[in-house]
Every structure is written in structure tokens, then in C-alpha cells.
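Only one protein chain is missing; all other protein chains are in place.
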Amino acid sequence: MPPSLITAPERPAQAVEPPAGRSNRRRRRSMSLTGWAYAAPTALFVLIFFIVPIAIVARMSVSDWGLFTGNRGLNAPENFTDVVDNRLFWPAVGFTVKYTVVTTVILIGLSLGLALIVQESNRWNGFLRTSFLVPSALGLASASLLFYAIYSPQSSPLGFLGVSFLGTPNAALWSTVALIVWRFAGFYMLLLLVGLQGISGDVYEAARLDGAGRWQTFRYVTLPLLRPSLALCTILCLTGSMLAFDQFYLLTKGGPDNSTITVVQLIYNMAFFGGNNLGRAAALSIILLAALLVVNVLQFRGLRDREG
Amino acid sequence: MRRILLSAALAALLTASLTACSSEDGGGTVAPPAGAGVEGVDDGTELALWTRAPLELQANALVDAYNKSHKNQVKLTIVPNDDYVAKVGAAAGSGDLPDLFAADIVYVPNWTNAGLFHDLTESIGKLPYADKINQGHVQAGTYEGKKYVLPFVLDLSVIFWNKTLYKEAGLDPEKGPKTLDEFKAQALAVQNLKKKDTYGTYFGGNCGGCNVFTWFPMVWAGGEEVMDAEGKSSNLGGPAAQKVYGMWRELQTAGAIAPGSKDETGATWVAAFQEGKIGVMPYPATLLPTASKSVDVGVTAIPGAGGGESTFVGGDGIGISKDSKKTQQAWNFLSWLTSEKAQVDVLAAGGSTVARTDLADNQYAAKDPRLVTINKAAASPQSKTPVAVNFQQAFNAPGSPWVTLLRNQVYGDPSSLEKDNQAITQVLGQ
């Protein structure tokens, strides 16, 4: 089976090994210098535009840092305790987790279904693939604006349903999930399609000869072999959902009754919507970053254990 | 590993230098705005001005008129409404604010408190009409006895009703509500037409700012206050406020509020009336020309339970930023902005309320009695601009305790009033 996409970071480099010999050490040194030279632009970008800002965020998180007033000195760990004591903190965490689980399950399930449907290459499937993929060309903000118009009683083409799309907590959640599924299903379908096509025809042939039915083939052949691609999709989807912001910012503003407020929205509110406190916003960002790191590390671990 | 340490050290260094720089305010010596007389300096300087998108119409008209008649040229930047604070905050933190910027008047106390504006006390004092400028705005822009802000665009809340629907419902199309009971009765009368897609009234059921703007005057009209004088504690559990909530709750129970209200975040809260689907509702006066395009509109001041007249003196104030190096030129714009030329020939001509009491009876107002009503409402002693440092967080922000309170009062369990009011006080007092 092909090495998975997801394990790429753990793989040793497929370095173009230099011929063995006395000069081996020097060669290796020059290799590493050349390697750094090629990686330098990446390193520079990451350093200047990511590490430095993150360092500033970290510094904000332990400082009394107002939006308008700037840094007024260290105050650790006040920001962190303030964040946890915020009346919306636990509801936001709860909702983010719920939204993440719902979105991930639906999105991955549907994408897998779509990938299986369009697996074979032919003209009809080509059309289907394109239709599913086209929404991924839109920005999330445009897609949210578009759905905002679709859901608004004023302009909705679905007015005949007589449903309030954003009026109750549940409706708001499902309406947002629908938007996200529409926007991302094609993309995940493509990733899974890649995984499906990586499974050699011989495996299916063998399964067929063993008398496996369609369901059995799927359950015992396709699914296990697809695990790396599924894992990649899950990681991307979990990370994306835990950072959900644009869709809720445009569609619900966290309403009704603060039922759809996500963690990132809370960060935004703390910084810009009334809180005007960058310190607290930064503290919550750091907490979120830590949570994401834990989730991702657990995923990598789990994956490696099962594969090992 | 050494390399990582090295880059970490480098990052820390960079951070330190950055923050060191960013905490410096542009505190160099800048010419005091008042130094160049009442009119400031008009010498062909380019000035930057920021405002939020909903004021674009007025801002464009003002800037165009100014640029045509002055050597100074104002460059206008429009920022989406919901993101204005983020934009100003980013700029303020690194000493990068434009010369002039407008702010929702309810945010102004917070921003003067944070020192975002230049002190204009002396300059304002020199204006011959200083005491005629809208006092609500001037007071909101006063901090520790210094004046920082002048009115940019005034927006008042008044009652609008749809005369056509009133006629159909057998109401007098020339008489709006004078008490809350009349408001309720008239909304119910329109509702009872049982016309498709037509409702008695509408409100922003999930919008803090909308109901600050429209419900506070209903409390003020009876002579009560919504907050203490310092803006540190809330009186929104008081008897006058309870009557307001009670009326909306009854209208909701009677089905006289359009169903979109419940999830209205404020983005479209005036649209249904404009489409002729609503009988009567509190409305921004600035939108009279817009609404009149499609609806025959009647206008009156906002009444309280026992009558009275009030309005929320809202809109945006404008000041010179702490970071401006061209304060005398920026003052030239502000001085012109409050002059008769700008107030009457630009704002009143465009259908906006003037910000000077001595100009209320202008030729444009004379043509439309409704504008006189609006100007009179602005001058009523019960009309106010509420002042509180944490106003945005307590009332306007999505998910604010005020939104929780009003939703409980209209849709949920009204017995939580005391607790919800406490929650507002807590945020105000922070």
C-alpha cells in the first residue's frame, strides 16, 4: 500500500543518498547546507510572519493589553483566569465541540459517499465531480454571504418552506452545517477519491474471488485501505471546525441567545466586540492552540499505533 | 536544536523591539488645533477620514462638498460596519490612526477614555455657535472636562407609521401613537387586517443596538433613566422599562410582530417597513428619504407609557485622532462641518437632521413638516445620548447581557428581569 499522505512528516527523507565513501561526512554536511538553502525562504516566511506574531500573541496573553491602549505591563495569569471565568467560555467550548463533531461526521460521511459514487471515470461521473467541486472555488466569506441571502426571509428562494433558518439554536446550527457541507464536501471527496484510486485493482479482484459481496468488500477492503486518506480528511476537518468563525460571524453572530457562539467568535468578541481586550483574546487563542495541538498529536499517535 | 534556540531568541528580540516601538504614541510636538484660529488651516493638505459603511451617503456628500470648496483634500475610507472597531483598534494600537475618524456616539466615551482623540476644548470654545451644537453628542465626547468630539451625522429614533395601512385598518392616517397603549392598539389594528405578509410591528429581536436606540426613549419619555449618571449601573429593571417590555411581550403573544424579528441581528431591521409590510415601528429618522420612496410615512416622537416625547440622539461623532500630525488642517474640516454651509446646504439638503439647534428651522425642514417634528423631538428635554464607558460590551455587542434581558422579556421567562439587569450593571461597572 502506498505510504499515506498523513504520515509524510514522520517519514525519513528519501534523500538522494550520496555514494558511500570517505567523503561521506563532508557530503552529508554539504547536503544539509543545500537543504537549508532550499528551505530558507520557507523558514524566513515562517519566522517573520508566523513565529514573531505568535510570540507577540504569547506576550499579549500574559499582559494587560487593551485594544486601544496597548501594553500596560505583565499581569499573568489574570487573562487566563478571566477567560475561563467568562460567562460565555464554557457554552462556547461546548458549542464548538458539538459543531465540530456534527460537521466532521456529516462531512466525512457524505464526502466518502460522493467519492464512491464518482469513483469510476466516465463522462457522467466527470459532470458529477465538477458539480460537487465547484462550490470549493468560492471563498468561505462569499459562500456565507450567499447562504445569508438564501436564509434571509427577505430574499430566500426557500420561503415557501415556511421555516426560520436561523431563528432557533438547532435551526441555526443545521443551517450553518449545510453551508459548510456544501462548501467543503467536494474538496474532501477529492481527497478521498485520491485514496480510493490508490487502492490497486488486484485487491478488489482478490476480494471478488474470495466471494466477498459489495458491502463486505467496502467494509473489509476499501475502508481499511482508505484509512490514511480518511485520517487526513478528519484532521483537516477537525482543525477547520474548531477554528470556525466566518460562517457564524456572517450568519448568526452567535445568536440566537448565544447558542451558536464558537471559541474563535468569543476571541473576536473579546478583542473587538466590546471586550477591547487583546490580552484576554490572546490568552484564549493560546488555550485554543494548545487544544488543537493536543487533538492533532492524539490523531497522529492513534494513526501510527494502528498502522504500526 | 541550536538553530531553533537561535531563531527563538531572534523572535523574542524582534518582539521586544516591536512592542517597544508600538507602545510609543506619536507624542511629538504637534501644532495645537486651536493655534490657527477658528477656521484652522486650509493649505492643500491631504487628510484621511474613516467612517463606517452605513454613513457612506452622508460622508460622501460632506467630503465632496468640502473638497470642492477647499484646498485641503479629504480622503475617505469606508469600513464595513461590523468591523469598524477592529480596524480602529488595529490602527490605534500602533499609532496609525487617520487624521479624522468618526465613531458611533455610544462608543465615544470608551474611545475618549482610551485617549484616541485630540483635545478640542479650546477650538470648540472659539466657535461662535458652540452652545448651539447638539449637546448630547458634545457631552458624550467630553471626558474629564475636556471636549474631544463634534457631531458628524445625527441619527434620531422616531416612530414611523405606514399611512396606507393605517387607512385600511380604519385608523387616522395623520395621527401616530402618543402613548405606548396607543402604539400597541395601532399595531394590533394593522395586524387585524390579516393581510398576507403584513404585520403590526417589527423590532430587532436579536439586536442590542436596535433596541437601545428604540426602547431607551420609551423609558426616558416618562422621565426615568436607563442608567445612573456615571453609566456604571443599570436601571433597566425599573417600572417604566417593565411597561415597555410588557407591551412588546403582549404584541408578540398577539402575533403582531413579524416573524423575522426573533432572529433579526440588526442587519435588516428596517427593511420590512420599507417594503410596506409593517404598520408602525420605531425607526431611524435618517432613513425618512429612503423609506418615503416606497411608503407613505407618518412621523412622531417616541412616547412613553404615560405619554411624553423622547428620542435617542444617536449617529456618529467625529474627532481628530491622537496620531494626526495635521491637526490644524483637520480642524479646518471640523469647523466647516459645523458651519451653516455643511449643516444646511449638505446635511439638511440630503434629508439628515442638522446638529445645531439654531439651524433647525431651515428651508428644507420648512418644506416637510415631518422634518420639523424630528427636529423638535431632538430638542425635547427627554431626548438623550446615553454615556457609559462599557456601553458596547453591555448593550451593543452580540450576546450582550442587554440582548439576553430583552429576549427573556419578550420571548422567554420574564421573571429573570432582576438577575438580567444585574448582569448589565456588572458589565457597566467593570
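Observations on the structure shown:
Per-chain numbering from 1; labels A and B assigned in written order.
Please note the rule applied: a residue touches a chain if its C-beta (ideal position, glycine included) is under 8 Å from a C-beta of that chain, and two chains touch if they have at least 3 such contacts.
The rule we apply is simple: contacts and distances are computed from a predicted model.
For the chain of the complex excluded from view, the name given in UniProt is "Carbohydrate ABC transporter membrane protein 2 (CUT1 family)" [choices: "Acetone carboxylase subunit gamma", "Fe-S cluster assembly protein SufD", "Oxidoreductase" or "Carbohydrate ABC transporter membrane protein 2 (CUT1 family)"]. Of the candidate positions A:Ala76, A:Ala137, A:Ala206 or A:Leu298, contact with the unshown chain belongs to A:Ala137.
Of the listed positions B:Thr77, B:Thr121, B:Thr253 or B:Gln363, the one in contact with the omitted chain in the full complex is B:Thr77. Along chain B, the points of touch with the absent chain fall at residues 1, 3-4, 17-18, 21-22, 48, 50, 53-57, 75-81, 83, 86-87, 89-91, 93-94, 96, 98, 155, 210, 266-271, 274-275, 284, 286-287, 290, 294.
For chain A, the residues in touch with the chain missing from this view are 2-5, 8-9, 11-16, 28, 31-43, 45-46, 48-54, 56-57, 60, 114, 117-118, 124, 127-142, 145-150, 152, 154-155, 157, 182, 185-186, 190-191, 193-195, 197-198, 229, 236, 239, 243, 245-246, 263-264, 267-268, 271, 278, 281-282, 285, 288-289, 292-293, 296.
The rule is short, and it goes like this: only the chains that are shown with their structure count from here on.
If you average the Cα atoms of chain A and of chain B, the two centres end up 39 Å apart. Residues of chain B that touch chain A in their complex: 7-8, 10-12, 14-15, 18-19, 22-23, 82-83, 85-86, 88-89, 92-93, 110-111, 114-116, 206, 259-260, 262-263, 265, 268, 271-272, 275, 390, 392-394, 396-400, 403-404, 407, 423. Contact residues on chain A toward chain B in their complex (touch as defined above): 43, 47, 51-52, 55-56, 59, 66-71, 87-88, 152-154, 164, 166-167, 172, 249, 252-258, 261, 268-269, 271-276, 278.
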